[in-house]
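In this view, the complex is presented without one of its protein chains, the others remaining in place.
Labels run A and B following the written order; every chain starts at residue 1.
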Amino acid sequence: MDTILLLLHTGPDGGLTRAARETVAAGQQILRDMPGASLVAGVVGGQVQPAIEQLASSGASRLLAVEGPAFGPARHATDAAAAAALIRSAQATLVLAAGTSRWSRALPAAAHRCQGCIDTHATGWAMVDGSLAITRWYYRQRMEAQLRRTPRPWLILFDPGIFPPWDGAPGPAQAQRVEVDADPNLQRTRVEGVQAPAAQAQTIRPDADLLLVAGAGWTKKQADGRAHVQEAEALLLDFLAKSRASLGSSKSLVDLSGEGEAVLSFLTHLNQVGQTGSTPRHPKGLATCCHGEEPHAVGWRFIHERRAINLDPGCGWARGKADVLYVADAFAVLAAVNARLAQAAPPAPGTPG
Amino acid sequence: MADTPIQAEMDVERQKLEADIVCIGFGPATAGFLIELSRHIGGEEGAPPLASRCQPGMPLQVLCYERAEDLGFGVSGVVTRARSIRESLPGLSPADIPLGAAVTSERMVYLLDPVGASRRSRTVRIGDRILRLAGGALGMRDDAWELPWIPGFLHKTGGWVLSMGQFMQWAGMRLMGSGLVQLWPGMPVSRAVLDGQRVVGVQLLDQGTDRQGRPSDGFLPGMEVRAELTVVGDGPVGSVGRQLDERFGRPSRSEAPSDWAVGMKMVVDLPENSPLAPGAVYHTFGYPEPEIFGFMYVHPDRVASLGIFVPSWLNSPVRTAYRCLQHWIQHPYLARRLEGARLRSWGAKTLQESGRRAEPFLVGDGFARIGEGSGSTNVLTGSGVDEAWATGAQLAAGVAELWRAGLPMSRDRLEAAYEQRRRSSWVEREARVAERSRDGFRRGIVRGMLGMALAGWTGGRLWWPGGSRSKPRPIESLESFYRGRLTPEEIDAERRRSQSQGLALHEVLMERAGWPPIPHDGRLLVSHQDALLLGGKVQAPPGYTDHVVYMDPGLCETCGSRLCIEVCSGQALRPGERGVPAFDREKCVHCGACLWSCTRTLPGRPERSNLDFRVGAGGLHSAEN
Partner (left out) sequence: MTSTGYNIVVCGGLAPDPLQSLEPAMGPSGPALKNEMMLPVVLDPWASHALYEAAHLAGRIPGSKVWLVSLGHRGKLQQMMMTVAQKVPFELVAIEGAAGGFTDPAETAAALAEAIRSIPGLDPARLLVWGGWESATRGAGVTMALVGERLGIQDQFQGVDEFKVQPDGSFRILERVEGGQHQVSICTGPPVLAGWATGSLPEPRNNPQIGMQNMRSVMPALQKARTAKVGAEGVRFDRITLPQQQRATRVVKDLSPDQIADEIIGWIRQP
């Protein structure tokens, strides 16, 4: 019989993060389709009691924890040791975890120490012939595979956003402590904290509801025969500030900036979306001045609702890649959108009313 | 004049590298040269190995610099008799090379115009009518007539169908694996370095520059690679070849190349039930314009190469290969065979169709020229790869001889060792037959075909005269070309609209002249942009200078045709400010069609067009072409 271990790390407050609650939901869903299996939760953190109490109604038959100051920070050596100890203690056959930066860093080592195997970036699951299968992408979201594994324990890290976060009622609960020796060798690394990106990169917001993608058209000459790069910068930044959207860019626009051209100065390769860039996840995406040809559209694979503004009605977006294509001048449209957002914006905090 | 520094004149310190032989460009000619030479370097021929003169104690030091970012990018699918390749590589079978197949059948097909928009002369129209009337009796089907017989000089019986991209990769791997020569892709050569009349090596392209060629972030001046012999194999539009032509002039019997074509092709995946058999070869003519030839070669594993040649003598002011290609593949004869096929790769290249008539000096002190840029292409038999490889192999045999004898790479020695070999070979013999075979095309398609037949059957003793070749035939104006279909006012309105929107004219003019819109299907009929990205995988690394430069933008402002924009294979040239075309390096496939399509010449230099096509980085990234 399978034992499913939910491997969870706490947030800064000792409670469950959204990612951890998604993992709980994953475990509950899979458990329903695996008759006879049991659910165990294992928590790692500096202080875990708030998380343990949140798990009271999770359905886990056992609650395990590795706790202590050494296990507060996200550090490979201590996290790998803690995870391996929890897997062994739970005698887990399946280990579910969220694909957070912390678990992604530490769990491969834990899998190795437990003679197990590991898959990351899982995006779905199914029962096939009575055994668990997962789906994940290969070759940068270019093809999707469904696969199964025979070795156990099998560690599976699910990408964020796959499961709705579990939101069960907290209650009194106690975890069984699993002791891990955090000897000095495991603490050669000291985590100092997190650092916000430089000011100009503030426009990348992975958690934003909307992704705005700027294409090379913003820097090309417009109807009056001239380029309006400064105006384009102002319009885009104004939109980003007002809408709190995340900013992506086509490859050609990022490359232009690498050549010292007078182009959108705030764009870097981090913004690049597409076959040679990233494939972000946002509920909505708005493409401006970029053609929706196939390599560009790869970056849109996980954008749920897609709209585009382009002067060319024959561009790739028109052929089944966007939900709506507005054939229009993006300069004029974005200016009008910004004007509407400005009217509707609530006064900034501290502004005299 | 364009404010673009000429790299040679930029006052920067350049590192120097020493080699014995440096090669420019890795196409079939250089591959033939290196494959043959490596046998001598390693001592395979029974003679002692060739030793380096610049690094005593080491074997011959041979470097080859290729402009494209990998070997085999940006070349073409071919059918070839492969005589020279087989001679260099005895025992080689086409099955040894990915996508290679032996020719199993050949067809020559005349395509009629099923849409009625083609610009056909009266003679052609009469011929079409007769064919349609006699259709059944002649076996006409799908608006096409398969000729019952193909002239012997066009046959490729016993030949091979190859993907040049894959063949070049195969040859490159073999060479690199030998450890005897070094191949460096992604490294354009900007110019030959001269010491008086002697070529003493090459200068590589500056890196880390802005688009005007000025030093920018990470500036790395192009190194000088000094070598006793520089092998120029940079193709039909190679900038080093043109530099040498300017420096040394031409042999008295040679003329500046004036016949060109842009070959645009695609590689497609055929459906499971495709009736096309590996090794099948199709040649077409007659559609979408009578002057446009087409081809389809079938590779193993349900893959085919197909495309068209748009020649310089197609007198259209909206000469566009891509749009023509899209109409061509929709012709019922092809559409039936391509049903269910899907675009896999795409590309374009220039063919120098003057052949031997535009042969430059083949050798000089310190240099030798091989391949298409040396006038080796045979325009009668439609063969270039076999000849290019042969010239490379001939040079290698000659160089090995000279090297072993301790002789210098001087003009007279190279003449004796290489040029004489070439003159006494089949390459020269067949080139002489072909020399005037295509002249008739200057007077129309019918006379052109008759001229080819005459030359082919009489061994070059007869041909159809083509009139003066001293200057290119002027391109018809839009107003004249579209007379009867569009008024001058309508053309002017479209011209102004295209200028303001930064678009080429051909799409709208062709549609107004009766060509149907392209029903894009995302499979075979894709947008030009998708062809670039999805098919050609076109990209350009940052940090290089623009390689298309208008020497005197003032001339562009008064240019009525702007044929460079229309012919551009990658939509890299667009109407720009004041009528001067704007160049987008990201989209350039380096086909060079703009070079020979430029209709303006520099004042006092009638041989020099206003568009300078220099060596550049990037381009196609598909090795299946």
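Methods note: a residue touches a chain if its C-beta (ideal position, glycine included) is under 8 Å from a C-beta of that chain, and two chains touch if they have at least 3 such contacts.
Since we're looking at a predicted model, the values are computed, not measured.
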Residue of B:Arg119, B:Arg242 or B:Arg344 in touch with the missing chain, whole complex considered: B:Arg344
Among A:Gln29, A:Gln49 or A:Thr120, the residue in touch with the chain that has been omitted: A:Thr120
Contact residue for the chain not shown (choose from A:Leu39, A:Leu186 or A:Leu240): A:Leu186
Chain not shown, touching residues in subunit B: 15, 17, 63, 65, 69-71, 73, 98-99, 166, 169, 172-173, 176-177, 179, 182-187, 204, 207-208, 217-218, 220, 223, 225, 344, 533-534, 537-539, 541, 543, 621-624
Touching residues (missing chain, whole complex) on subunit A: 74-77, 80, 100-102, 104-106, 108-109, 111-113, 117-121, 128, 133, 137-151, 185-186, 188-197, 201, 204-207, 209-210, 243, 258, 269-270, 275-276, 284, 286, 295, 301, 305-307, 309, 313, 317-329, 332-333, 335-337, 339-341, 344
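Following the convention adopted for this analysis, only the chains that are shown with their structure count from here on.
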Residues of subunit A that touch subunit B when the two form their complex: 216, 220-221, 223, 225-226, 251-252, 255, 258-261, 291, 293-296, 311, 314-316, 319-320
Interface residues, subunit B side, partner subunit A - complex: 210-211, 216-217, 499-502, 520, 522, 527, 529-530, 533-534, 539-540, 542-543, 576-577, 582, 586
